[in-house]
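Note sheet for the following structure.
Rest of the complex left out; these chains stay put.
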Amino acid sequence: MKNTFGSSVAVTLFGESHGAAVGAVLDGMAPGVPVDEAFIARQLELRRPCGTISTARREPDAVEIVSGVFEGKTTGTPLCILIRNTDANSAAYDRDLARPGHADYTAHVKYHGFADYRGGGHFSGRVTAALVAVGAVALTALRSRGIAIGTHIARCGGVADRDFEDLRADIAALAEKRFAVLDDARGEAMRAAIEAAAAEGDSVGGVLETAVTRLPAGVGEPWFDTLEGQLAHILFSIPAIKGVEFGDGFALANLRGSESNDALQMENGIVRTASNHSGGINGGISNGMPLLLRCAVKPTPSIRKPQETIHLTTGERTQLQLSGRHDPAIVHRARAVVDSAVALTLCDALALRFGTDYLAEK
Amino acid sequence: MKNTFGSSVAVTLFGESHGAAVGAVLDGMAPGVPVDEAFIARQLELRRPCGTISTARREPDAVEIVSGVFEGKTTGTPLCILIRNTDANSAAYDRDLARPGHADYTAHVKYHGFADYRGGGHFSGRVTAALVAVGAVALTALRSRGIAIGTHIARCGGVADRDFEDLRADIAALAEKRFAVLDDARGEAMRAAIEAAAAEGDSVGGVLETAVTRLPAGVGEPWFDTLEGQLAHILFSIPAIKGVEFGDGFALANLRGSESNDALQMENGIVRTASNHSGGINGGISNGMPLLLRCAVKPTPSIRKPQETIHLTTGERTQLQLSGRHDPAIVHRARAVVDSAVALTLCDALALRFGTDYLAEK
């Protein structure tokens, strides 16, 4: 299916970094979901470059709703949004020089040189703006069922944020922050680390941690559409994400079963687990506890430091010195993209489980 | 699609741990691929319990080829295999006690009590035997193009194996080993750690690391069917896997771009990268370098130590003391399952890219 993801609720992405626009089609969303353009704009704002720790590319990210919204609410038919590219400067890109860490070489092999190479074309992180725009609608739909999603920068530039504590309060607080940390002092340390890397023409990576509250139990499949598998599928298409883990993830490798099992308890008639090492998922299916996941974000591959590479046509070795506008980190920007990808996937899983009216206005 | 995965080459799983059989349908495999029952048996042997570090359940795992093979080769039409359950002992399972760390509770919510609870039913790791059987055919098909896959136990019970060095030699060596480590001495230390946990009625987790050599460049998609996303999708349905990372994965979060970018080079007319932090994938598409991934395997949830849980029908708190046959570790058994899942996914991606004859006998 390539650029389309989801079964009952599906998203299709299109567009290139330096083409006319990027956009998305959100298909299968329940009818009657309020579409608040101000909320979409705010979500896009969270993804936009900020200050000295981001690219100098500045675009208003004005969203045009092309279809699927009528009288301020979703119609139930495909919702298409467009975000025009207005600040693209292609001069900085050389068609024949493959940037290390980017998809220039793989795109060249796959598309035989026909792909739009400017700014990474369809591989650009710019395409995620469209994902965030339709993700905002998904987040609104989930909220009607009390489901909330929040992502913080768990680690960046060698600095760790504090862990989630009171999930609902933490998620609410994150919604208000452009630089999504739970502990602002640590956030300042992260920004300093990013700026230090930028000063050297370099970049840093990080880890994003996401929590979802009030997801009902019983959603997901054992084979093959586990919640983990569906979420990882879409998350790995966010550029720079190279690892996804749920609950304690890779740390589980060092535990014993007696430490990693979550004891089941009954609390006011609701089944809960005493701990949440499994991240709210057992056997691929939600258990009613908060869903917890983490994504590894590699350092931005575009750096100003000189790099070795080859000329795509001649094959000759050459040195690359990037001069365009680049992010010394994208982990803080990717946060809104992760929220959107998770929201869209959960809308799909919920609609498959409970029907296409589950998220519809009552 | 639930129990079916793949587009051009797809696998469907069915069966329960204590039902009549587990099985798989492999659909879309190229015609003319030799089906060597001895090789299938050997792959199943790699997944089977071994000695004191595995469950006492012992079944011959005899594979019946029901369809799709004619005169020793794949026909191109669906290949169905069955593995009968012969050593199932259901007495040890209590319908109403949800085992912590298992899918008992989530299955109860999703299937309203109708699912076969015995031995975990359809959620059981036993279902992976069927995946391994058809995975053996996928591995054979890939070998016809020179593509090899190998997985070792990178970490288990606190012991780390050595890293991959000479990939092709390492993969060849792993194919001969039931306990898949590159350094046998460290393997002995792992086994000792597993036995120590078993002696305490406990279990351990680990990390599996997989390498794929000679995968051609240009396979995979930017959105949403990245190679990472497709592989993670199927890998997360292997019971106990809670994390998947590619290349340096989570370690990338601590690097700078100048450290994590892989410089492009030309070597005898072939594009190579000087390092392989990206694990052979850029922008979701293979770059011709070895594909590298790691899976986090949680400790086996079935432990003999007493655990807190609830009675599924009454909701009352109770203590659970498992007495059945259990694995103190499954990381060494999961290795063959990971190889199979990776092989099936790559067959699909290659067929989508190069057509359904790509892996066919010439």
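In order of appearance the chains are A and B, and numbering begins at 1 in each one.
Basically, a contact is a pair of C-beta atoms (placed from the backbone, for glycine too) under 8 Å apart; a residue touches a chain by one contact, two chains touch by 3 or more.
Small disclaimer: the values here were computed from a predicted structure and weren't measured.
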Copy count of the single sequence across the entire complex, 2 present: 4
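Simple rule for what comes next: only the chains that are shown with their structure count from here on.
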Chain A on chain B, rotation in degrees - Cα superposition, rounded to nearest 5: 180
Where chain A and chain B are represented by their mean Cα positions, the distance between them in whole Å: 27
Complex contact set, residues of chain B against chain A: 1-5, 7, 13, 98, 100-103, 105-107, 109-110, 122-123, 127, 155-156, 158, 197, 202-207, 217-226, 228-230, 232-237, 239, 241-266, 269, 271, 273-274, 277-279, 281-288, 294, 296-303, 305, 307-310, 315-317
